[in-house]
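Below: one structure in structure tokens.
Only one protein chain is missing from this complex, and each of the others stays in its spot.
Take a look at chain A:
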Amino acid sequence: MNIFPDIRGPIAAATNDLVDFLVVDYGDAFEAFSNVLLQALLFIERGLRALPPWAMILIIAAVALAASRKPLMAVGAAAGLWFIGALGMWDQAMQTLAIILVSVCFCILVGLPLGVLAASSRMFRRGLIPVLDLMQTIPSFVYLIPAAMLFGLGKVPAILATVIYALPPLIRLTDLGIREVDGEVVEASRAFGATRAQILTGVQIPLSLPTIMQGINQTTMLALSMVVIASMIGARGVGETVLLGLQRNDSGTGLVGGITIVILAVVIDRITQAYGRRLQRHRSAEA
């Protein structure tokens, strides 16, 4: 006896119909959106690749120093980048860095407002949390297929896939950070006649910035972990090298790509964390 009604057929068929419908009827809209994202990415990528490596190394070292106020951190970051160059991965690393930058900016643009909304409305948060869970658990290949159909192969679907996977922690931590702001400080702000916007920009966001920064750090790390998958739909960069090693059964090439990703991850992680720690200084009452 069969206790299972057949819902597989209808679900799959409906999804395919929906994607077809979107491609046919809204293809132009998707393309326009895709173009904006692509232009931003190309702009950043061209800039990063046009810079001579020594200048880039200096800039990263300066950023590391500014974020951490520790000279050793700057030296470490510079050494890491130099090592990437020595591995012959400089160009790929810059392409990857461009994708990461665009993805993370996109995440902040979307994630910060959603996090603020979630913190201010319990109903909204209740609806949002399952969606975030879904975004983090559903295998990325599932949405790569329709993304590739809607946006074509290449960089844009790669960025979108990265955003879907990397966005949730930023929203969650923004929401948490704002809800954890000392209620009495918010109340004081209200008592002195602050508007909602003044409370948000003058109290809630500045005071939750260390937590939001943690979210940005997490999002960046998750974005980096997506580079290999992203390269499967045509994104260039370090992921491509790893993929190449995989396809050619060339462990050496794979390892070179892997090391590059790890170095990039460590450098970005240390810089954002050091900045987050410095933000923390005066923000908790006990500090």
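Going forward, contacts are C-beta pairs under 8 Å (C-beta built on N, C-alpha and C of every residue); 3 or more make two chains touch, one makes a residue touch a chain; residues count from 1.
Note that in this section contacts and distances are computed from a predicted model.
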Per UniProt record, name of the chain withheld from view ["Cytochrome c oxidase subunit 1", "Quaternary amine transport ATP-binding protein", "Lipoprotein" or "Ni/Fe hydrogenase subunit gamma"]: "Quaternary amine transport ATP-binding protein"
Touch with the omitted chain, as defined above, among A:N16, A:Q198 or A:S251: A:Q198
Among the options A:L112, A:V185, A:M221 or A:A265, which residue touches the chain absent from this view? A:V185
Chain A, residues in touch with the chain not shown (by the definition above): 182, 184-185, 187-195, 198, 202-203, 206-207, 282-287
